[in-house]
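Of the protein chains in this complex, all but one are displayed in their positions.
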Amino acid sequence: MLVEHALVATAVAILTTMTLALIRAMLGPTIFDRVLALNMFGTKTVLLICVVGFLTERTDFLDLALLYSLMNFIGMVALLRFSQFGGFGDSKDGSPVKPEAQG
Amino acid sequence: MNTFPIIRVITKVLIPYILLFAFYVQFHGDFGPGGGFQAGVIFAAALILYGLVYGLPALQMVAPPRVVEKLIALGLLIYGGTGIACMLLGGNFLDYNVLEHHFLTELPAAIDFLPGEGPHHFLPEGQHLGIFLVELGVGITVTAVMTMIFYAFAGREPVA
Amino acid sequence: MILFNLVVWAFLISGSFFSIVGGVGIIRLPEFYSRLHGGGVTDTLGAGLIIVGLLIHGVGGLFFETDVSVVGQLLTAIKLLMILFFLLITSPASCHALAKSALTQGLKPVLEINTIDKAQNDATEQ
Amino acid sequence: MMNFIVIPILLLLALTAVTVARIRNLWAAVMFTGIYSFLGASWMLILDAPDVAFTEAAVGAGISTILMLATLSLTPRKRHQDGHLQSDDFDEKPRKKSPVWPLLVVTITGFALIYGTFDMPHFGSPEAPIQVYPDPSFISKSQHDMHGLPNVVTAVLAGYRGYDTLGETAVIFTAGIAVLLILRRAPNEGLKHADQESEVVAAANLINQADENSDGELTQEADS
Partner (left out) sequence: MTMDQFLGLYNYWIVIFLMMTGFYIVIARENLIKTIIGLNIFQTSVFLLYITMGKVTEGTAPIIRNGGGHHEEEHGAAEHVGHAALGREVELGHSVSDVSAIQHASYLENTNPPASPPLDGLADATATSGALEQNTHIVAEYQGVIYSNPLPSVLMLTAIVVGIATTALALALIVRIREEYGTIEEDEIIELDRNS
């Protein structure tokens, strides 16, 4: 009943979930399903990094997990942006708004 | 993304932390994973996130292309200048040992609470100072280049 | 010590459980808006439980092991808390934005059970 | 114990790469490239290269994805009347060539490379040439030279190989300038600019007439 065993079991569970998310991303059918699967995949990678960090006892690598979660969000916003507006033309929803205009 | 108020608010909350994280990666790079390349990319990613959510004009008010352009060259200048400074101080190009105790590295006596003798130094070794400057140059160049590339792509009008 | 490990075990295993449940949900559920639930479960509950388990494990090192640096463990705990903060903020926001984006682009939620099969067929035919 | 984690990651990597090769929708292909980068970075972390994992995650999954999406939004196959785009505008054209020859070439190359691996030192072997050649004790030496800088990667990057990193930074600088030179001005803006100076217009006309492959649009612009 070492904690290491639990960590390995968790890592395997996370990898299983990653596989399932990957399968959904491959199946589609709509683009939103894929983006959802990508988002989930990214979160699972963050968790995997945390668990591996504890397993190898180098917890100073948690910086990486932080970075992964940030990049996940940024990639997600980019996908949304380009799927919604097809580029940077904000013309469809009015002229670009100053940052102060909306909370 | 004007129709996504939640994403706008979340972005506004997150961006300071991302910038802070970029600085952490830049200046903690000697002690943990990280360094100029990574910090530059993260900093640029924060700017790009702002641009994605609030639109390109808003981003260009924050980081005007005119300034970012110059930063591209500034980073490389800092890098090369560190090497030249080493040469002027009597060493070889990029030989950081000669930077030792030359630049403002002495801790003022008023805040010198470290144990042990004598005046202490912020950056006790020339190597540390040199690596710090070099990484700073790399970070500035990478940030500016990535931001400029983003401007170039995002400012392009699509043709039919 | 054993009790402590048991708590860590419980958190990690329950987190893994919810994670896999969400994974199965994202595969098995019939259409996009119901799949969002699967994604939501793994991203918040599963991730939260696993990170809290790791947090307890990390803090427990302070009490039960001798050669541990307090600063290092505290730093680890702070980093884990920040990761949790990021995950708990960004995942629901992305899920919401995704659902809203899908809705505005004309992907209709399927409201009756009977029509799910038909909707799925339509979606695959696209 | 780590094998339980490493082998699934490798299988997922292979699966993702095959998916990228098979999928026709470029949008999804870019997305899978992001997943591939995440997985590769995770494996790099397990292989004791956190710095590289850091960079790969930031660059491969973040910036690279964004740039490719930006390019995609500028290069759809067709654009609808209102400028609206759908995800199937980014499909590749169905290809006519049969994939047999490329597959054959790839298979032969792959088996040749695999044949080459039989002579390689086993994974993680401490006697591998890379571990013994330059000087195995240079980690402790770097601690001496760099006065105890904990991150040896940074020490090598900015200290020992400072010249090299200066060169790399110059390469990034050059690539950034090149992108700006290519994309800065709007399409055909150069020719419009040339209109103001008659000499340049004459020169452009000469070039356009001499260069027979110039398309009609360019010539028209310069003539007007």
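Order of writing sets the chain letters: A, B, C and D. Residues in each chain are counted from 1.
Quick note on the criterion: a residue touches a chain if its C-beta (ideal position, glycine included) is under 8 Å from a C-beta of that chain, and two chains touch if they have at least 3 such contacts.
Since this is a predicted model, take the numbers as computed values, not measurements.
Interface with the hidden chain, as seen from subunit B, comprises residues 31-33, 35, 37, 41, 91-92, 95, 97-98, 100-101, 124-126, 142, 145-146, 149, 152-153, 156, 159.
Residues touching the missing chain, restricted to subunit A, are 56, 58, 60-61 (touch as defined at the top). Residue positions on subunit D in contact with the hidden chain: 3, 10, 13-14, 17-18, 20-21, 26, 29-30, 33, 36-37, 40, 43-44, 47-52, 55-56, 59-60, 63-64, 67-68, 70-72, 74-75, 77, 92-93, 95, 97, 99, 102-103, 105-107, 109-110, 113-114, 117-118, 120, 122-128, 130-132, 134-141, 143-145, 147-148, 150-153, 156-157, 161, 164-165, 168, 171-172, 175-176, 178-179, 182-183, 187, 212-215, in rising order.
In this section, only the chains that are shown with their structure count from here on.
Set side by side, the interfaces B-C and A-B show unequal numbers of C-beta pairs in contact, with more at A-B. Averaged C-alpha coordinates give centres for subunit C and subunit D that are 31 Å from one another. If each chain is reduced to the centroid of its CA atoms, subunit A and subunit B end up 26 Å from each other. Of all residues in subunit A, those that touch two or more other chains are 19, 35, 60-61, 63-64, 66-67, 70-74, 77-78, 80, 83-84, 87-89. Residue positions 3-4, 7, 14, 25, 32-34, 38, 42, 45, 48, 52, 154, 158 of subunit B each touch two or more of the other chains. Partner subunit A is touched in their complex by these residues of subunit D: 1-2, 4-5, 8-9, 12, 15-16, 19, 23, 27-28, 31-32, 34-35, 38-39, 41-42, 45-46, 50, 53-54, 57-58, 61-62, 65-66, 69-70, 72-74, 76, 82-85, 87. Taken in their complex, subunit A has these residues touching subunit B: 60-61, 63-64, 66-67, 70-71, 73-74, 77-78, 80-81, 84-85, 87-90, 93-94, 96-99, 102-103. On the side of subunit C, the complex with subunit B involves touching residues 82, 86, 89-90, 93, 96-97, 100-101, 104.
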